[in-house]
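Notes follow the structure.
Only a single protein chain was left out; the remaining protein chains are all shown in position.
Let's turn to subunit A:
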Amino acid sequence: MEKLSSTFTASHGVMTAEVGVISGELELRTTCHEDGVLSLKITYVGAAEWYTLPGEEYRLHDLRDHEVVHRMLVRVLERG
């Protein structure tokens, strides 16, 4: 299981399952499990609760793709 975490600024926000759009300084955490299943969590930097990004059952065919996917997600959400 590998966890990657990045912080970024989402001036126009990111959609979450629990509270709708969140904005500002955010932290994305992606966890890649041994079977390739990827879970995505997001929070405000320093906040005490995490939210879920829409969508589920993301699965990587090659675990080595985790870092590339993580970086790609950050860039996309930042631009959001």
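Keep in mind that, in the parts below, contacts are C-beta pairs under 8 Å (C-beta built on N, C-alpha and C of every residue); 3 or more make two chains touch, one makes a residue touch a chain; residues count from 1.
Definition applied: contacts and distances are computed from a predicted model.
Between the names "Electron transfer flavoprotein alpha/beta-subunit", "Cysteine desulfurase", "GmrSD restriction endonucleases C-terminal domain-containing protein" or "HAD-IIIC family phosphatase", the one given in UniProt for the chain missing from this structure view is "GmrSD restriction endonucleases C-terminal domain-containing protein".
Of A:15, A:37 or A:60, it is A:15 that touches the chain left out of the display.
Interface with the hidden chain, as seen from subunit A, comprises residues 11-13, 15-16, 19-25, 44-49.
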